[in-house]
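Complex shown without one protein chain; remaining protein chains in place.
By letter and in written order, the chains are A and B; residue numbering begins at 1 in each of them.
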Amino acid sequence: MENQKIGCYICTGCGIGDLLDIKLLEDMATKESRIPVVRTHAFLCGEEGLTTIRHDMQNEAVNTVVIAACSPRVHVETFRQLEAPLLDRVNLREQVIWVQHLKEEDDKDVFEEDRQMAAEDYLRMGCAKVKKMDPPEPFDDPGLSKTIMVVGGGVSGLTAAKEAADTGYDVVLVEKDAELGGRVAQMLKVSPVKPPYDQLEQPPTAALIAAVEGHDKIKIYKKATIKETTGAPGLFDVKIEYGAGEYSTGEDSTGEDSTGEDYSTGEDSTGEDSTGEDSTGEDSTGENSERIGAIVVATGYTLYDETKLTHLGHGTSPDVITAWEFEQMAKAGNIVRKSDGQPAKRVAFSLCAGSRDVQHLEYCSGACCTYSMKQALYVTEQYEDASTFLIYQEIRTPGQMEDFYRKVQNEGGVFIKGDINKVASGSNGGLTVDINDKLLRTPESLDVDLLVLATGMMPNIDTTDPNQETDLSASDANSVLNLQYRQGPSLPLLKWGFPDSHYICFPYETRRTGIHAAGPVRRPMGISSSMTDATGAALKAIQTVESIGRGAAVHPRVGDLSYPSFRVDGCTQCKRCTEECPFGAINEDDKSNPLFNPTRCRRCGTCMGACPQKIISFSNYSVDMISTMFKECEIPEEDEEKPRILIFACENDAYPALDMIGHNRGILTPYIRVVPLRCMGSMNLVWVADAMSAGYDGVLLMGCRHGDDYQCHFVRGSALAETRLNKVAETLDRLQLESERVKMIEVNIMDSDILPDKINAFVDDLEAFGPNPFKEF
Amino acid sequence: MAYDLSFAKDVYENAEEGHWIKMCMQCGVCAGSCPLGPHWEFSPRQLFQMIRAGKAEEVLKSESMWMCVSCYHCMVRCPRGLPITHIVHGLARFAVEKKRADKDQVTRRFAKILWENMERGGRIGEMALTTKLYMVNGIPDGVKKGMEMKDQAMSMLKSGRLKMDPLHLSRIRGHAGFKAMLKKAREIEQKKRES
Partner (left out) sequence: MAEDNTASHTILVVGGGMSGLTAAVEAAEVGYDVILVEKNPYLGGRVAQINQYFPKLCTPSCGLEINFQRIRNNPRISTYTMAEVTHIAGEEGNFTVTVRQNPRHVNEKCTACGVCAEACTTEIDDPFNFDLSKVKAIRKPHMMAYPLRYVMDPEFAKSDAAKMLAEKCPVKAIEPDMEAKQIDIPVSSIVWSTGWTPFDASKIHAYGFGHYQNVSTNMHFERIANKYGPTGGKIVRPSDGKEVKNIAFIQCAGSRDHNYLPYCSRVCCLASMKQATYVRNQYPDAKVTIYYIDLRAMDRYEAFQKKVETDENITWIKSKPASLEENPNTKDPIVIGEDTLTGERYATPYDMVVLATGMETNTALNAKVPAKFVSYDEYGFIVNQGNGLTASGCSTAPLDVASAVQSSTAAALKAIQTVVKG
């Protein structure tokens, strides 16, 4: 940083002043680290302490503040008030005085010396760190758009579009069919959402369609598909091929770089026309490009292929139909046997038809119990002497839907827990359904007019697994967005093909920044859940465009203004960064150089950790910065028998866990030096080599759980660090250093109870190897 | 045809509290709560599912609903609020009305004797009731049972807990009114059935 003036403030409160030699620390900061302003205060987080710092910022031109006090997790709000251009914390409390307690067997002088050394090293690292930092300059681009694109015009998409537009954002709605409304619009009624949860309701789509088609902030493309999505959040350019639009496109069908503005001059028929019959769009077709800020994918679901359900009688008789066919039948007011047109008064519903079944869909679709109950009521509504049977495994009516279950029973719906063994045509038309009634414990034979298969939902999303697919030629696969991303055209999918979040706490977390799935495409869900989900997704899309407008990162490093820069002339085209970025932020040019997209970036630093050439750095976080920090520490001579272990700790989980050892006044060996990392993914192997040549006896990495139930907030960070470590073993072997000197452990934020032992075990291992021979040099 | 709902509908409409049977969710609390559990063939929830399945003969001929001792455990615990005790008694009565209940069913016989005894005097005549119950399986058996219980009977007589009224001649006060009430109740019941 130019004109950097560092002020170092050592707090003597909370016992720091009593247990450490503050004078020595001050001298060290002044003389060794050459910090121009060094002060101590007994209560730095108090108003007076803050005033001291403010005074220096105003009168001494201090623009970089080092607070040597408590953990960086504590009093963040307090020191944030200083609005210092650069500020860093040195953790003397939780990581030094609170984890080092004199034990009976200890020599007091040695103990105090070790503790003082630790404090000095942390202060050295803090001072060295800020010297290597620059205040981040937020990314900006004059072309940033705040327009939200919603893909899918069903109930989820309509909701997302309406909610975003009602909040004041321009919306582009892309629907593949000629009409909006999706499946829900084709339903007769929907299950209750209002108390007392026992009345079927009108589908919400009619009102939504009217609102969306009449909204002056929403532009609609119908019969439309997305040919290509290039760019990044705020700067997406989406090529839409459409068969019907609300606007006449005129000659401009090349669509290159055209933005929404192009249309405002065209014929504007919005607002008036809420019938969906637009005057110009009917026969207009073409291709167009939209500049988009963020995307909500609400492409809904496809019902499971009923022809695979021969074990439930599909194909046996025309009277075995799907719930969707039944819905249309009911909507036409004509519930009859398809075979002979006779009234269908006895209707059986096979719940979980093909769901929760390893042969078909393994998961539960969440909504079939409820929609089957709704359909049972259709029968009772049409025929006074109706009989309805719901053949189930488990009745799943969570929450207040239990009321609806009771309602359907009260209307005479008969629930049978059992399996269908055989379906055959009945003697007098209709069907005979042989079931194994699990509650009667007898085989029963049920004569019905119709058997309705409640088939489950499959997400309407790209069918190829993007995790397996690294070849861009796969873009001709059936992709909804056709993303032009190095890592493939699709959203990453979880088990069973849903582009859901992996995180319980953060269901809107996405591995493609600014692209959020909503509704049953994300995970199976019913109508009211979909509407809630779509509203939430609209918020996340808005939040993304607003954050990008400020140049700030979105979750989890919310508000971070830094982003990596690439010194491309040093690049060897190894492609590690482009492959490893968990968020697909980095494309490649045709020479395999990285093309970085700042607005896709989540600032984890995985690219920085991946790069063997050290060409990727943040203004306030770099390979050099971390190296410099730990090299600042004093490494005792070999004969002192004081090993040094460098710990890289994930700042999200491992670092708080280490803090908690302090809060619980646990004991940590004084031989460790902890360096927090944004994510283990940012761990660059250069550090291991540097640490070894600097004389550290071992390096311990503390990352989050990886594997199927990974907990890394940046998806793959800890897994990648582990992979990289496998490579370092060879290097260490070559240096004739034991590869066990470098180790990675999984640390959970609640592991403060077991962490000291884990660290001690590592120290013991190292002792067996003896001191690092490189100490000599 | 299994799951022919005509029987179920008959029960829903014509058995006492029968319409509640629709609401059973087969949780099993009633069965687990019943102190007579080891003695019946079908638990209440099983009866209910059989009714829904159209198993008319098996239900109506079953002894299970005659086992109820009206402890009300099932009823207070039923999570769906079914008045199970009442339903079960209603089913017994329904079986009688449908002429499917076994005339020799012991609970049925007991219930009949008890009712006749009570109707006669407006209250229970213990000595007459006991005598009649002892004799149901013939006089020798009755005498044997009576002899077994004679010490207890004597002490009850002495303490006034048992009245010497073998023919059940005593009447409550306002006996005529009591009779009139029963008559009226029967009329109401009849009317209800006809409508």
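What we mean here is this: a contact is a pair of C-beta atoms (placed from the backbone, for glycine too) under 8 Å apart; a residue touches a chain by one contact, two chains touch by 3 or more.
Nothing here was measured: the structure is a model prediction, and the numbers come from that model.
When the full complex is taken into account, the listed residue touching the unshown chain is A:395, out of A:117, A:200 or A:395. Touching the missing chain, out of A:529, A:565, A:628 or A:669, is residue A:529.
The chain not shown here touches subunit A at positions 13-15, 43, 45-46, 70, 73-77, 80, 163, 166-168, 194-197, 356, 362-366, 394-403, 406, 438-439, 441, 494-496, 498, 500-501, 503-508, 523-525, 529, 532-533, 535-536, 538-540, 542-543, 546-547, 550, 554-556, 558-559, 652-653, 656, 660, 663-665, 704-705, 709, 711, 713, 748-750, 752-753. Interface residues of subunit B facing the missing partner chain: 25-33, 37-38, 43, 45-46, 73, 76-81.
As a convention for this text, only the chains that are shown with their structure count from here on.
Distance from the subunit A centre to the subunit B centre is 64 Å, each centre being the mean of its Cα atoms. Those residues of subunit A that touch subunit B in the complex are listed here as 387, 389, 395, 405-406, 409-410, 412, 414-417, 437, 439-440, 444-447. Those residues of subunit B lying in contact with subunit A across their complex are 1-3, 5, 8, 22-23, 25-26, 46, 49-50, 52-53, 80.
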